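Pasting a structure below so you can have a look.
For this depiction, one protein chain was excluded, whereas all remaining protein chains were kept in their positions.
Then we have chain A:
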Amino acid sequence: MSGESVGIQEQTEGRYVDLRRIDLLESIQDEDQTWAKLAPRWCVTNPEPPWKVCLDATCDCLSAGGALDNLERRHAEDELETVYSAIPNPERQLLTLAHIMVSRGLLTEEELARQISAVRARLEAV
C-alpha cells in the first residue's frame, strides 16, 4: 500500500463531511454500470444519463429549501473526491450527494437501503 493511499484512508474527518466510507454506497460502485460503459453498450450517444437532470434538480431543491446549501455541498464533494475517485462523474456526483446526506443525518443508511430495494422492485417488476 502506498504512503499516499494510507494518508487518504486515515483521514476520516473533513471540514464539511465525514469521510468514513459508507458500506451501502461502497456496494454501488460497479463501474460497468456507469453511463460511460452503459451508453456505448446500447449505442446511445447522449453524453449524460437521463437521471442527471433529476440529480441536478435534487441538488437545487435541497439548497433552495435550506436542507443542503449548494456551496457547502460543493465543498463536501471536493473533500469526497478521493473516496469515490474510482467512479467517474456524474455517478460520483450522485454517490457524494448520498454520502453527504447520510453524513449530515438528512437520511439514514437504513432508510436509503430500504428505499433502494423498493425502487428496484418497482422498476424491475414485470
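Just so we're on the same page, a residue touches a chain if its C-beta (ideal position, glycine included) is under 8 Å from a C-beta of that chain, and two chains touch if they have at least 3 such contacts; residues count from 1.
Following the convention adopted for this analysis, contacts and distances are computed from a predicted model.
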Complex member absent from the view - protein name from UniProt, among "Membrane protein", "Maltose/maltodextrin transport system permease protein", "Electron transfer flavoprotein small subunit" or "Thiocyanate hydrolase gamma subunit": "Thiocyanate hydrolase gamma subunit"
Chain not shown, touching residues in chain A: 2-4, 7-8, 11, 14-16, 28, 30, 33-35, 38-39, 41-44, 49-51, 53-58, 60-65, 67, 69-71, 74-76, 78-79, 81-82, 85, 89-91, 94-95, 97-98, 101, 106-107, 111-112, 115-116, 118-120, 123-124
